[in-house]
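A protein chain is absent from this complex, but the other protein chains hold their places.
Our next item is chain A:
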Amino acid sequence: MAEKRLMYGNHAVVEGVIAAGCRFFAGYPITPQNEIPELMSIRMNAIGGVFIQTESEIAAINMLFGAAAAGKRAMTSSSSPGISLMQEGISYIAGADMPVLVVNVIRGGPGLGNIAPAQSDYYQATRGGGHGDYFTITLAPNSGQDLFEFPKLAFELAEKYRNPALILADGLLGQMMEPVEFSYEPIDPKSLPEKEWALSGCKNRERRVVRSYDLKPGKLEEWNWRRLKKYEAIKKNEQRFEAIDCDDADLVVVAYGTCSRVSGAAVRMARVKGLKVGLLRPITLWPFPTDVLRDMSQRVENFLVVEMSCGQMIDDVKLATECRSKIHFHGRPGGGVPTPPEVFTKIEQALGGGR
């Protein structure tokens, strides 16, 4: 059996990134993700990887741009304000079709906000985040196990589509201790195939250029339309979700990350009370699992969206359900975390019961 360890979510990310064959980390400290660079500095040192504590998140994301362009798996982690600083770089990376992994352990915002868990960077993550027409593949873990496994998935998707990938966690997932199974054989970076687009010196081949600009009339438009095709393929092939007890449900709670754990408990309370309630947990936030929600909305009358924000993912639920169902909402912005009884009360209210 694979090794199992009790560990912090933030530490599970580090082990997951290394097991995924990544040997390049650059980042700048920020709470609540400091355990990632701290452990990373020790682990990268031990295995001969690159660890750079940068002067800013701007430098970090641009070091990733360089490392990715050189054909290597590269990652950074930060929390909300730092991710905002990276947006110009992420836009360039998306514009140059380069794969990188960015982990955002979200905290309360806007501004300096606080260091409590939040999901208020949903729009930023799923709408590109920086300037220009682009999207980033966005994964939402809800356990230590996911935090270990998603880096590998994120790199695979990022490389398959040549696009930046994000893992969207929150302070609670990062700081929580859970058993984590080291569920796959660590990848030896040397076993990863050389990229046919990587910068490595032009010996025995044509020179290569990595860039996001084209000033020739019409070229950039062409380029954007081509990239749109890639996005449509991602939307078609990569929608991921988990559906629990949805088949007979009168109401489906839609929640990701920490909120999906809390809502799962609330759904179990509802089932004990005999209420037909299910949980849909988006795993990919972009591409959003639109198809399953569209299908569900043919028969499910009520959806309850639970988020640690003023309501951001709710827009995607509304778009997917195309006005067929009633969409209820329970949100806790600014670092608030909903409790299972709180969500249960909302379920009862939405179903016309309760007080």
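Everything that follows uses one rule, which is that contacts are C-beta pairs under 8 Å (C-beta built on N, C-alpha and C of every residue); 3 or more make two chains touch, one makes a residue touch a chain; residues count from 1.
Going forward, contacts and distances are computed from a predicted model.
Of the candidates "Thiamine pyrophosphate enzyme TPP-binding domain-containing protein", "Acetolactate synthase", "L-lactate dehydrogenase complex protein LldE" or "Heme exporter protein B", the chain left out of this view carries the UniProt protein name "Thiamine pyrophosphate enzyme TPP-binding domain-containing protein".
Residue-wise, the contact with the chain that is not shown comes from A:S56, picked out of A:S56, A:N237, A:Q298 or A:T339. Of the candidate positions A:H11, A:K72, A:R227 or A:H328, contact with the unshown chain belongs to A:K72. Of the options A:G9, A:G89, A:G108 or A:G257, the residue whose C-beta touches the omitted chain is A:G89.
The chain not shown here touches chain A at positions 24, 26, 50, 52, 54-56, 58-60, 62-72, 74, 88-89, 92, 96, 199-204, 207-213.
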